[in-house]
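Note that one protein chain of the assembly has been removed; the remaining protein chains are unaltered in position.
Then we have chain A:
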Amino acid sequence: MATEDESASRLDAVRSIDLSDTETRAGLLFATPYLVVFSIFLLYPLFLGFYMSLFDWNVFAPSQSEFIGLENYVRMMNDPVFWSAFRATVYFVVLTVPTLVVFGLALALGVNRNVKGKRFLRTVYFSPYVLTVSVVSLIWMEMYASDYGPINYYLSYILADPPTWLNSFTWAMPAVAFATVWWTVGFNFIILLAARQSVPERLYEAARIDGASSWRAFKDITLPQMRPAIMFVSVVQFIWSFQVFGQVFVMTDGGPGNSTQTIIMYLFRVAFRQQDFGYAAAIGYFLFFVLVAVSLANYYFIGRDGDAS
């Protein structure tokens, strides 16, 4: 299966574009409008950014920038603050991605059962997602506040010394992650619910007739049928979490210490506070390459697996 796939794509690349073919013409016609916008506003800046990362970029007079080759990347490798940001980001990803996917799936499957008030539940779960990151951050800063926040007031009944959440080295990141789950799980929930609803009901009827348990039905029908959606949600969530910025920026500003300073936050600091755009671009491209590598590996791994079954 896999080899056939590869040879097909090789043929695809070699085959010249034959404009007399109606389908080719239609395909290009349908693809072009998007590709034009995409090339100008995404692809071209992407290359321009890489170019910038090779310079000691002068924002105010770009033509006077000094070419320094890969020095920005070398500097990054030896920058302890960068590595601390990298670790903080990975920690955030580990805290949020599995939670968001599993929790989103649980909510979607729950709501999909014939429960009363489906519409209400759907609205409630999705609603935080429509809020702006600054609003979300402000709400949770109030909730977490150690002197007047409701969370610590109720916790003080159970715990003698409740954590100071956003001011605590141990708890700042989990607190931000928790707020993030509240904020964004609705996205996964909606996508997974749509995917669950498009699983043909007759598969479950067949399973029921064959006497399959509900666990078997979940494992052998629900999960495989929903795999494209679950994969989509996981990959997207991974990418978003890796680029976390707004919540951390507003809620902790990277503190206490540098314990919640993530990669994009550091990049933002370098770019807009130190005006060092070349170095910021280098950090951005490092992050970009990591994400591309991990996601493509994930996509092809699961994609091929799907072809084989």
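Brief remarks follow.
Note that a contact is a pair of C-beta atoms (placed from the backbone, for glycine too) under 8 Å apart; a residue touches a chain by one contact, two chains touch by 3 or more; residues count from 1.
To be clear about the criterion, contacts and distances are computed from a predicted model.
Taken from the listed names "Methylmalonyl Co-A mutase-associated GTPase MeaB", "Cobalamin B12-binding domain-containing protein", "Polymer-forming cytoskeletal protein" or "Carbohydrate ABC transporter permease", the protein name that UniProt assigns to the chain not shown is "Carbohydrate ABC transporter permease". The missing chain, though absent from the display, is touched by one residue of A:Gln64, A:Thr132, A:Thr170 or A:Gln274; that residue is A:Thr132. In the complete assembly, the contact with the undisplayed chain comes from A:Ala31, out of A:Ala31, A:Ala206 or A:Ala297.
Across the interface with the omitted chain, chain A contributes residues 9, 12-13, 15-18, 21-24, 26-31, 33-35, 37-38, 40-46, 48-49, 52, 59, 62, 106-107, 110-111, 113, 115, 117, 120-121, 124-125, 127-134, 139-140, 142-143, 147-150, 153-154, 182, 187, 190-191, 194, 197-198, 228-229, 232, 236, 239, 243, 245-246, 264, 267-268, 271, 277, 280-281, 283-285, 287-288, 291-292, 295-296, 299.
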